[in-house]
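One protein chain is absent from this view; the other protein chains keep their places.
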Amino acid sequence: MVYLLDKVWKEYRGRAGVTRALDGLSLSVERGERLALVGRSGAGKTTLFRLLNATLRPTRGRVLFDERDVGQMSSRELRAMRRRVGTVYQQHYLVPSLSVLDNALCGGLGRWSLWQTARSVLRPERADVEEAEHFLELVGLKDKLRERADTLSGGQQQRLAVARVLMQNPEVILADEPVASLDPGLADSVMNLLHEVADEGRRTLVVALHNVELALGYFPRVVGLRGGAVALDAKASGLTREALAEFYADEKAWQQTPVT
Amino acid sequence: MRRPLPFRTTLLLAFLLAAGLCLSCSGGNRAGQASQTTLRLSMIPTTDPGKMLRESQPLVDYLQRETGAKVELTIPTNYAAVVEAVGSDQVDIAHFGGFTYVQASARYGVTPLVQRDRDQNFHSVFITQPGSNVNGLADLKGHTFAFGDVNSTSGHLMPEYFMRQSGVDADVIAKAVYTGGHDATALAVSNRKVDAGALDELVFERMTKEGKLAPDSVRVFYTTPAFFDYLWAARKGLDPGLAESFAGALLKLDASKADDKKVLDILSATKYVKASDPDYEKLRQAARDAGLLK
Partner (left out) sequence: MATDSGHIAPRSVARGRGGDLLTPRRVVVMLGTVAALALCWRAAEVRPALLFDRMTLAAVWNFLRGLFPPDLSPDFLRVVLKATFQTIAVALAGTLLSVGIGMPLGVLATATLWRRGPLLEGERRGTKLKLLAALSLSTRALLGFLRAVPDLMWGLLFVVAVGLGSLAGTLALAVAYGGVLGRVYGDVFEDVDPRPVEALHAAGATRAQVFLRGVWPQAAPAVAAYTLYNFECAVRAAAVLGFVGAGGLGYEINLSMRLFEYGQVLTLILAFVALLTGTDALSRHFRRRLHAEVSPASPARFLMEETLGVGAPPFGRRASRVLSRVRARAVVPLLAFAALCSLYAVGFLNGALLDEGLASRVARFVARMFPPDLSAEFLLGLVRPLFQTVGISVIGTLLGIAVGAGLALPATSTLAFVPADAAGRRSASGLAARWLAYRVARAVFTLLRAIPELVWVLVCIIAVGLGPFAGTLAIGLHTGGVLGKLYAETLEEVPMRPVEALRAAGARGPQVFLWAMWPQARPMLLSYTVLRWEMNLRVSTVLGLVGGGGLGQAVYNNVQLGFYTRLSTLIAVVYALVVATDWLSDRLRYRTPDECEPPRRT
């Protein structure tokens, strides 16, 4: 078992008072599993992702990664864990002023020492560059190596983010709405890419999606969040579009979601 | 890694450090060789320091010849900086005013060496405008008054002392302004920015002579009794032999010899005599009474 979340609460304290993002959420994920996460915005998907990649601590409850309690880990152990979990974010999570190659190389930070990092600013090691170039070729960005990340289109940025995660070589890949801003053709190509990558290293794949078609089409297991808790956890084969629509009831976004 | 540094800065710092090491090695050697025989003098300027420095070459030459040391002369414009420099061994022998000498001896234990004969018999002059009704210290009540630099003996300490002695209204002293220099005091009075002021008699003479001060724009209404002022003093821990030879060199200057006269003129002197600490007891007491010395 890669993940075991046991009655997890997460509350944010803000000026407007306390908001509850997760409300006693429990979930387990097996190694090598493919999992789609659906739910309206505000259902707690992003918070859940941040718990899964250990950049957030739960207010209450336990998160186990590889049978170890994340809450008890030291900073060093946390870093080691984060290295094993790769995250593909939505857009804008690339360093805008760095080149495509540099951004891809950033995936390797977790295993580099500070000195290596410093050196890579001027002249990265040949082996690393070759590796990064290989992954960039895989995502179809080989011809854009020297361009600044902020000059890329949305789809290219998304693929660069995937290349960065490949460079990181994680055991688990989390992807938060990786296709939200892409047109249907591109969305399919990114989804295929994620699956290829996951196949390659028997990686666990957790993807948050707005698009029900994609969720049903690509993932054997679908988990639905509502109000910060799991409201649906089923095999995709046993689900219909109509059953899933429940999560988007009274929400126009559902009707507007592009259906491919 | 608590303090990550951006790489370019790291590089820059490394470069800087390397360059610094090289430079300081070469620089350090030079200083090291010279330090045994260097005599660092500092002299308070009576006129444009740059001009003084240029014109003081005969003095430097003379002292190098007499003491056998390499003489470095600096002409600072800030009394307090001289005191600190002597205290931190940056200057070996300094030309102090009476008051700064008292401060330096209290803080850093300097040794008095020599002074001009006239320094033992020094005066301040009190000036006012020709048309004013101030004719003595007692008339100062209700008038505005200017001192020079707060650290000056003849521009502040002794004038204040004699004013207190003769019972001048305390308000005059409390409200007095500090012009920062003798020249500025003279100018403030002649431009009627203040009613009266006190300054160094030598500066007053020089300004009148050089035409910086129109003779009919001010008048002297009081001259203080004599007090001790400027002197040369050595820092604590200076090789006594070196101090001796410096003092000896100045003491044996003879105004009747043409070469010596040139040197004496630079120092505005005619003859040098030995200086001794007990002569400054009165001054010290005056400073303590006025709360200017702790």
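Going in written order, the chains are labelled A and B, and every chain counts its residues from 1.
We take it that a residue touches a chain if its C-beta (ideal position, glycine included) is under 8 Å from a C-beta of that chain, and two chains touch if they have at least 3 such contacts.
Only a predicted model underlies this, so the values are computations on that prediction, with no experimental measurement involved.
Novice: What are the shown chains that the omitted chain is in contact with?
Specialist: Within the full complex, the chain left out of view touches A, B.
Novice: Considering the whole complex, which of A:2, A:85, A:132 or A:244 touches the chain not shown?
Specialist: A:85
Novice: Specify the residue from the set A:19, A:41 or A:97 that touches the hidden chain.
Specialist: Considering all chains, including the one not shown, the answer is A:97.
Novice: Out of B:63, B:85, B:137 or B:218, which is the one that touches the chain we can't see?
Specialist: B:85
Novice: Touching the hidden chain in the full complex, which residues of subunit B are there? Just list them.
Specialist: 1-9, 12-13, 15-16, 19-21, 23-24, 26-28, 31, 47-50, 76-81, 83-85, 88-90, 103, 107, 146, 149-151, 177-181, 183-184, 187-188, 191-194, 212, 292-294
Novice: By the contact definition given up top, give the residues of subunit A that touch the hidden chain.
Specialist: Spelled out for subunit A, the touching residues are 50, 53-57, 71-75, 78-87, 89, 92-98, 102, 106-107, 109-112, 114, 117-118, 121, 148, 161, 164-165, 168.
In this text, only the chains that are shown with their structure count from here on.
Novice: Using mean C-alpha positions as chain centres, tell me how far subunit A is from subunit B in Å, no decimals.
Specialist: 75
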